[in-house]
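These notes are about the structure you will find just below.
Missing here is one protein chain; the remaining ones are kept as they sit in the complex.
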Amino acid sequence: MHSKYAGIHYIVPAFALLTLVLFSPVFYGVWFSLFRIQYGSPTDFAGLDNFRDLLSDPTLPATLHRSAIFTAAAVSITIALSLALAIWIHRLGERRGFLVQIIVIVPWIISTVVATLLFRWVFVNDIGLAGSIARMAGLDDIQMLNNPHSAMALLVAVSVWKRIGYAVIILLAGVKGIPDDYEEAALIDGATPFQIFRRITLPLLKTPLLLVAIVLTLSNLNTVETPLVLTGGGPGDATRILPMDVFDRAFITYDLGSATALALAMFFGNVLLVLAYVRLAKWKT
Amino acid sequence: MTAHTALLACSQGQSVKIPRAHRRILSTVTGLVVAALFSLLVILNLLPLIWGMLTSLKGEPDLFRFPPVIFDFTPTLENYQRVIDSGFLGNMRASLVYCVVTVVAALTLALPAAYAFDRFNFPLRQPLFLLIVASIPLSLGAAALLIPNYLYFTKLGLTNAWFTLPLIYTAHQLPMAIWIMKGTLEGIPKELDEAAIADGATHFEVLRHIILPLSRPALGAAGVLTFVGSWNEFVASSVMVDSPGLRPIQPAIYNFIGFFGREWGPLTASAMLAIIPILITFALLGRLIVSGLTKGSVKG
Partner (left out) sequence: MRPFVRASLAVAVLSLGISMSLPAFAQKATVRMWTFLNPSGTTPREVTLAKIISDFQAANPDIEIVTETHAFDQLTPKFLAAHGTGKAPDIIWAATDFLGDAIASGSLADLNELFINKWTPEQIADRKGPYWDLTLRNGKQYALFTSRNYISLLYRPDFFKQAGVDPDSIKTWDDFVKAAKALTVTDTSGQVVRYGFAQGYSEHQADPLLMIPMALANGDGIFKLDGRANFAHPAGVAAMKFQTDLIKEHKVSPPQAAAWTVDDVYEQFASGRAAMILGASVRVSTLQSKLGDDKVGMMLWPGSGEVEHAPAVMAGWAVGVWSGSKVKAQAGKFVEYMLGPIGDKMWVEKGGQSPGLLSTLASLGDFIKQPGKDYLRVAAEGSAKFGWLAPIDFSAGGYRQALNKAGQRILVNGEDVKASLERAESDFNRQHKR
């Protein structure tokens, strides 16, 4: 009972399941990526050839760069907006706050493909609602998707729109967890609202912010559906981000070797990112 | 830099005395800005939903009239009829079963794990917990490893069975659930279980009789997040099972964006049916989620 291993059996079932479903496939994926893949099955041992193929792809650095910009923009905007929304909802009080909360989560609870399709139809497409209203007002078509910069901006906007609901819920819980007397005490001491936010609210939100940052970073970094449905990667390569590259390798040119290699590289990159976040936040378990 | 100083100056400026008339204008302006932002939020979030709802009630000829018709059409339930005729209720039932099993399994596995991570100090505790956190990308980015994953599961004989998707969903949702539950346990005073142990209770009894009742709201919150995550899962759902009876809703919805074109009528009708359970869950448990997460779980 008091052995050094006490308690460890409580994590065994969870780890057994994770090993079976999440960890082992990664090892299998690594194994798979060391072979020449033909028609979906591993054939000859190829060593690191698949990874070498990746590195020799001249378009990869640009794709990586775009992914970084897209993810950084989407995550930072989502966090800033969701934090503001969470604080606002908290101040609104029970009933009105709940109403706003429900409105905020709507895009999050619709599946990504359908939500993105609807967004595109209503706000982007020139036969959609917004386009028709603009035309009736005598405005020219805006054609957001026809310019590399605005297409990327739109992709970021849709990602923020789709995922902000989740962030608001987690952060709202964090904000509600901060005892009101902290703020009152600070006010009495003459602190400005900004100081309160900076010195009280923000530090107390560290864990939810970390959770939200991790989840948002990973879901944006790995999203195929949003860019595929919204822009198809265009115009040109303007919105082609890494997961689309994996998708095209796997399902368009059917080069499973390099697709798996890239997917694995991305996965290990993801893990490093998570660890970096945890380290940055000086978070203790 | 300048933006930062401006912000500082602005926030400090508020404590400086402002003439009353001035202040009234200021609050009116703030009110207007808030109102404008709120309207923008409502438009952005509800318009696609409302448009989807209207579309689901339109017949074929009204779908693409130009300019688009908003209310001037004869509403019809034929899209819903088509969706239901194509077996969508069966898909919903499958999804519901999967998600309930997933929620129960995820919570059953997450609570003891969180308990162990928070209350014990076995070797490798820290690295193992980091491993849990680091496995979040596997659940969010699993799409990338689709084909090797499919081969792996097929070779083990784990595909195309009733337990296939609950198994995968549970593993996907487990890391997050453990994290949330561990946060909650941190907020439950250790003195409580120490006292119980002193009275001769076993660790399992502590877990069962002290931790479990106290972490109920957090279980509710983690459960709802798990439910939503599994309900909307698409990639594994569409690849890991084949039999029609095992198909959950997301691939069934996706079927209306088929080879012969996207059929907006049934597509929106099925999407509307799919969000009903989630909306109900949120309407009933929405407050619980926030309060459940609040109980220490996501506290700093």
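Here the chain labels run A and B in written order, and each chain numbers its own residues starting at 1.
Assume contacts are C-beta pairs under 8 Å (C-beta built on N, C-alpha and C of every residue); 3 or more make two chains touch, one makes a residue touch a chain.
This one's a predicted model, so the numbers in the text were calculated from it and none came from an experiment.
Colleague: Could you tell me which of B:L37, B:M53, B:L130 or B:L158 touches the chain that is not displayed?
Modeller: B:L158
Colleague: Where the complex has a chain not shown, which of A:L55, A:A72 or A:I127 is the residue touching it?
Modeller: A:I127
Colleague: Could I get the residues of subunit B that touch the absent chain, sorted low to high?
Modeller: Its contact residues with the unshown chain are 60-61, 63-66, 82, 85-87, 108-109, 112, 147, 150-151, 154-155, 157-159, 161-163, 167, 204, 238-239, 242-244, 247, 251, 254-255, 257-263.
Colleague: May I ask you to list the residues on subunit A that touch the chain which is not drawn?
Modeller: On the subunit A side, contact with the omitted chain comes from 9-10, 12-13, 16-17, 38-41, 53, 57, 59, 125-127, 135, 138, 140-141, 143, 145-148, 151, 228-229, 231-237, 248-255.
One rule holds in what follows: only the chains that are shown with their structure count from here on.
Colleague: Tell me, which parts of subunit A touch subunit B in their complex?
Modeller: 1, 4-11, 13-15, 17-18, 20-26, 28-29, 32-33, 40-41, 88, 98, 100-115, 117-119, 121-123, 127-129, 132, 135-136, 161, 169-170, 172-174, 176-178, 190, 192-195, 203-208, 211, 214-215, 218-219, 221-222, 224-225, 243, 246, 250, 256, 259-260, 262-264, 266-267, 270-271, 273-275, 278, 285
Colleague: Subunit A touches which residues of subunit B in the complex?
Modeller: The touching residues are 7-8, 10-12, 14-15, 34, 38, 41-42, 44-49, 51-52, 64, 66-68, 70, 109-110, 112-113, 115-117, 119-123, 125-126, 128-130, 132-141, 143-149, 151-153, 167-168, 170-172, 174-176, 178-179, 182-183, 203, 207, 221, 228, 232, 234, 250, 253-254, 257, 262, 264, 267-268, 271, 274-275, 278-279, 282-283, 286-287, 289-300.
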